[in-house]
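I have a structure I would like to understand better, so I am pasting it below and will then ask my questions one at a time.
A protein chain is absent from this complex, but the other protein chains hold their places.
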Amino acid sequence: MTLLITLITGVMLLAAIAVVVLRGLLAAVAALAAVSLALSVLFVLLRAPDVALAEAAVGAGLSGVLLALTLRRVGLWPGGPAREDEQ
Amino acid sequence: MKGYGHTAATLLFLTGLGILLIAILQALPFGLAPMQVGQAIVAAAPGDTGADNIVTAILLGYRGLDTLGEVTILFVAAAAAGMVLGGASRGGAQAENAGFILHSAAYLLFPFLLVLGAYIVLHGHLTPGGGFQGGAILAAAFFVPVLASPASPFNHRTAMLVEGFAGAAFIMIGLVSLVGSDAFLTPFFGKGEAGALFSAGSLPLLYLAIGLKVGSELAGLMARVSGAEAGA
Partner (left out) sequence: MSTGAVLYAGAIGLFLIGCYAMVAERHLIRNILGLVLVESGVNLLLVAVGFRENAAAPILKAGQSAGMMVDPLPQALVLTAIVIGFGVLALALALVVRVHQAYGTLDTREVARLMRVEREASGPGAAGPRAGAKS
């Protein structure tokens, strides 16, 4: 139990560091989703299944998609369509 | 030079903050935190509300007014996002449709996500999950097709209609419960048999309203921020 929690906490912190260190914004967003996923596993281990479900659905799912879509909208999606009419 | 000073100040600040937090948490023994309120709720919740899921009992039974406030915050966030982006970006999404695989998978996934979301909402008082989690999954179900084909319009009108009705239903249920008792949002109907789908009084109805409201709100919010074309 302690070993598992230590392992997942380590993965989570590594992903959090990756959010700051990675220069590509899309990669940073993916790392943030990884943080949320590790966090929801931690919530399961802490016997909080409700919170884990919310974190997985909202944190790892919708937040990541929303951030990625915003990146596309402001033209920061690498290789994506730079199709902002305001520019 | 200026950059170095900034980084050094930041790191110094973070070090201090870390030491402060560690010092605070030293006084908070893990696994031994006093939890009289929590234990009292655990002991009383099954008899009070008839819900198996005690988190649901807290969210809708003991702290129903908080939940109403939370839903209001979500509504305000969605309204503010709509106001900020309102008429600013017609034609924001002329993105081409996604490839064949993503496109067909999105429409294949839709019914399954719908069933999963509905299951999680309706079993909120029995199993982990509930209106918020199921609502998020419902929002994903309606948003994935928009993701696959950005040209197809997202129907903001219907989303707003569902949202309004669900919000009104939540408050109506709260007002109806005033008839039999003296407090807003007191669970009514019988407690029913523990573990049955129709149990825990009005809590499943409240969670259904929350699920519909959160689902339509989140889907509308995502469509708004991502710039999906507003449909009629």
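As written, the chains take the letters A and B, and residue 1 is the first residue of each chain.
The rule we apply is simple: a residue touches a chain if its C-beta (ideal position, glycine included) is under 8 Å from a C-beta of that chain, and two chains touch if they have at least 3 such contacts.
All figures in this text were calculated on a predicted structure; none of them were measured in a lab.
Although it is not drawn, the missing chain touches A, B when the whole complex is taken into account. Looking at B:146, B:208 or B:225, the residue that reaches the missing chain in the full complex is B:225. Residues 1-2, 5-6, 9, 12-13, 16-17, 19-20, 25, 28-29, 32, 35-36, 39, 42-43, 46-51, 54-55, 58-59, 62-63, 66-67, 70-71, 73-74, 76, 84-87 of chain A touch the missing chain (whole complex, contact as defined above). Touching the omitted chain from chain B are residues 6-7, 10, 13-14, 17-18, 21-22, 25, 28-33, 35, 37-39, 41-43, 45-46, 52-55, 58-59, 63, 66-67, 70, 73-74, 77-78, 80-81, 84-85, 88-89, 127-128, 132, 136, 194-195, 214, 218, 221-222, 224-225, 227.
We take it that only the chains that are shown with their structure count from here on.
Taken in their complex, chain B has these residues touching chain A: 53, 55-56, 91-92, 94-96, 120, 128-130, 132-133, 136-137, 139-140, 143, 147, 218, 221-222, 225-227. If you check the complex, the residues on chain A that touch chain B are 49-50, 52-54, 57-58, 61-62, 65-66, 69-70, 72-73, 81, 83-85.
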